[in-house]
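As you look at this complex, bear in mind that one protein chain is not there, while each of the others sits in place.
Residue numbering begins at 1 within each chain, and the chains themselves are lettered A and B in the order written.
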Amino acid sequence: MVQNVTYLGFIPLLPLAGSLLVGLLYLYACRGKKGFPEKLYGLLGCTGPILSFFMAVKVYMSLQALPADDRFLHHKAYTWFASGELDVSMGFLADPLGAVMLLFVTFVGSLIHIYSIGYMKGDPRYGKFFAYLNLFLGSMLILVLGDGPVVMFVGWEGVGLCSYLLIGFWSEDKENVVAGNKAFIVNRIGDLGFVLGMGFLFWGIGADGFDYLSLKANAHHLTEPIGLVVCLLLFVGATGKSAQIPLYVWLPDAMAGPTPVSALIHAATMVTAGVYMVARFSFLYAHVPVAGEVVAWIGILTALLAAIFGMYQDDIKKILAYSTVSQLGYMFAGVGVAAYSAGIFHVFTHAFFKALLFLGAGSVIIALHHEQNIWKMGGLKSKLPTTYKTMLIGGLALAGCPPFAGFFSKDEILYSALATGHTSIWLIGVLVAGMTAYYTFRMIFVVFHGKPRDQEAFDHAHESPKVMTIPLVILALGSIFAGFCNLPKLFGGHLRFSHWLAPSLTEHHPHGGVGLELLAVGASVLAFAIGIGIAYRKFTVPVDEPVYRGFNKFGFNKFYVDELYHALIVAPYKFFGKAISRGLEPFIVDAPVQASGWLYKMAGLAFKVFQMGYVRIYAIYMVVGLSVMSLLISQSLN
Amino acid sequence: MLATYLFFGLAMLAVLGALGLILFKHPMNGAMSFVVTLISLAGLYALLSAKLIFAIQLIVYAGAIMSLILFIIMFLNIQEKDLPLDPNRMFYLAGGVVVVAPVAGLLIKIAKTIESEAPELAVGFGDVKEVGQLLFTDWLLPFEIVSILLLVALVGAVVLAGKRGVN
Partner (left out) sequence: MITNYLSLSILLFCLGILGVVSRRNVFIVFMSIELMLNAANLGFVAMARLHVNMDGHVLALMVMAVAAAEAALALAVIILLHKHKGNLDTNIFSLLKG
C-alpha cells in the first residue's frame, strides 16, 4: 500500500520558490543603483534548503514508522500529459532510496548555502548566485523525488541547466562561458541517450503506467535485447551527467565556476544523479547482467584514468575534480557488479568528504586571494588551522583510511566486486585506492606543510570567517561518523544502511565468507598505506614545481583527450557548420526570403503606375468600375 | 397632347443645354447653357405637378446658384490664355461614351420595368402646403440636419475665403 502525502510536493517547491523570490528581488535591484543588503539574499537563499531539510527528516521519520516492506510515500500532484498509452503525472515518490538521497542532498546543500554566504561576499551578483543555487537544489530534489523516469528527466535537465548557469557565473571571462557551454553540450549528448532509453523502455513495458512502481511490477515482461538496449542507453545518459568515459571531459573544466558550485553540483549531488538512476532502475539492471558488466568496467576504467590524471594536476580544484571523477567510477563499479546499496553508500559518504574538501579548498583560495596553483602555496597549516584540520579529515576519508567514512564505503564496493567474481575489477580498484591516497596527500602536503612558496601571499593569508568554517566542521564530523551507518558484520555492525535500502533495490547480497572480507580489507589498508607513504616521502621534503617529461608529460596533459575530442569532433562540426552557413544558407534560406520581399516590392512598383495623382484619372477609374459592374448586373438580369 | 409636346420640347432644351455645358470651351458659355437646362427642368417639374419644386428650382438653382457660379467665373477674369489646353478632349469624350453606355443601358433596362401610367392625382398634390406639412412632421429630423449643414457650409466658406498670405 502506498500512502498519499501532500507535503512531498513542497520539498522541491520551497527552494524553487526561494529561487524565484531571490531572483525577482535581484532583478528589481538591478534596475536601480541601490541593491538589497547581502544578508537579505543570504537569509532568503538559505531558508528554502533548510526547510526542505527538515521536511526530509520528517519524510525519513514517517518512513521509519511504516513496516519494512511497505515504505512508500506517494503524492500525485496532477496529470501532466496523457497521450495514447502514455500517461505521465507530476508525482513524487519517497521510498528508502529516495529518503537517503533526500537527506544528504538537503543537508549538504544547506551547509553549502550557508558557506556561500561567506564565500561570495562582496560579489556584485550575490543575489543571482543564490537564485541559481536554489534553482539547482529544487531541480535536484525533483530528480530525486520523481515518481517516474519522465519526472526524473525534468530534474535531470534542470540540474544540467543550473550547472551551465553556475559554471559560467563570472561570465565576463570568456573561458568560464566556454566551460559552461562544454558542460551543457556534453551533458546534452548524454541526455540524448537517456531519452532514447526512456523511449525504448516505454515501448517495452510502459503501456501499463510509466512510473517506477508500475515499471518494476512489469519488469519481467521486458525481453532481453530491449532490456539491454534500455540499460545501455540510460547508462549513456549517466556517463554524461556523472562524468564517466567518454563524457567526463566537462567536469575538470567546470571548476571555472565558484567553489561552492563545485562542491554542491560537481561533487556531492548532481554528478551522483547517474548512480542514483542506475540504482533506481536496479530492477532492470539486475535482469541484464551484461549491462551491469559494461557499467562496472567503464566505471573502474574511468576511476583509473582519472586517478592517473589527478596525480599530475597543479590546480587544487582540478585535483579534486579528477578525484570526483575517479570516485564516481568507483560508484559505478559498485552498481555495475549489482552491489547497488554499496554504490549508494559510497555516494552518501562521498558527498560529505568531497564537499568538505571542496569547501576547504575554497577557504584556501579565498585566503590566498583567488590563487589556485598548489605550487604557489605551502605551509598554510599554521595560518589556516581549522581549514587544515578539516581538510586533513576529509583527505583521510577520501583516501580510505579506517575508521573514516570513505574506508567503509570503498571497502564495501571492493568486497562486492571480489565476492561476485570480478577479480580484475577488484585489483584495479585496489590500485586506484593507492593512487587516491597518493594524490590526496600530495595535495595536502604541498599546500599545508613545508615552507611557503609565495611569501607575500602567505603573509596576507588568514583564516576564513565562522560562517565558512562551521560548515567545514560539521562536514568533517559527517566524514568521520557517516561510515558507521553501514558497518559490515566483520566489524560488528548490521549493515543497517543496506537493509534500509533493500525495499527499493533488487539486490542479492554476495556471501563470500570471512576470509574474502579480510583479504579485501587488508588490501585496501595496504594500498592506502603505500600511497600515503610515497606521498609523504616525496612531498614533505621541500620540493618545487616539477618539470614533466615522457609519460609524466603525457599524464600531465591528461593524455591529450581534450585535444583529441576537439580535433575529431568539435573542429569538423564547426567546419561543417561554417560551410553550411557560408555556402548553403545564403542560397537555401536567405535567397527565398529576400526574393519574396523583392517580389512584393516589384508588385508594388507595378501597381504604382495606376496612382498618378490626377484626380480626374481616379474619377475615370470610378466610372470604369461602375460600368463594369453595370455590365455584370445587366448580364445577370437577363 | 399639349403635355406631350411640351414634354418633348422641354426635354430637347434640357439635353441641348447639357451638351452645351460639356462641349463649350469657355466656362461662361457652358454656364449659360446650363442655365437653359435648369430652366427647362423647372418646366418639367411643373408638368409633373410639382408646384413648389418648380418654384424653388427657378429661385434657388437657376437664380442663386447659377448666379454665384457666373459671378465667380467673371470674378476670376478668365482669359483665353488661362483656359487649359485640353487637346485630347474628343478622345476622352468618345472613350467616356463607351464607358458610360453600359451604365445607361442598365439604368434604362431598370426604368423600363416600371409601370408607367400616371394615376389620378389627389387634390393639392405638390402644393406648398403639402410639402410644408411633410417637412415639419415626417421629415423633421432631416430638415433640422440640413439646416445645420447650411450653417456648416456658411462657416466653412467664411473660413476658406478668409485665408490670407497663402503664397
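Note that in this section a residue touches a chain if its C-beta (ideal position, glycine included) is under 8 Å from a C-beta of that chain, and two chains touch if they have at least 3 such contacts.
If you're wondering where the values come from, they're calculated on a predicted model, not measured in any experiment.
Counting contacts over the entire complex, the absent chain touches A, B. Within the complete assembly, A:Y614 is the residue of A:F551, A:F587 or A:Y614 that touches the hidden chain.
Residues 608, 610-616, 619-620, 623 are the ones on chain A that touch the missing chain.
By the touch rule set out above, chain B reaches the unshown chain at residues 7, 11, 14-15, 18-19, 21-22, 27, 30-31, 34, 37-38, 41, 44-45, 48-50, 52-53, 56-57, 60-61, 64-65, 68-69, 72-73, 75-76, 78, 82-86, 89, 92-93, 95-97, 99-100, 103-104, 107-108, 111-112, 114-122, 125-126, 130-131, 134-135, 138-139, 142, 146, 149-150, 152-154, 156-157, 160-161, 163, 166-167.
Rule of thumb we're sticking to: only the chains that are shown with their structure count from here on.
Between chain A and chain B the centroid-to-centroid distance comes to 92 Å (mean Cα coordinates, whole Å).
Contact residues on chain B toward chain A in their complex (touch as defined above): 96, 99-103, 105-107, 109. Touching chain B in their complex are the following residues of chain A: 620, 623-624, 626-628, 630-631, 633-634, 637.
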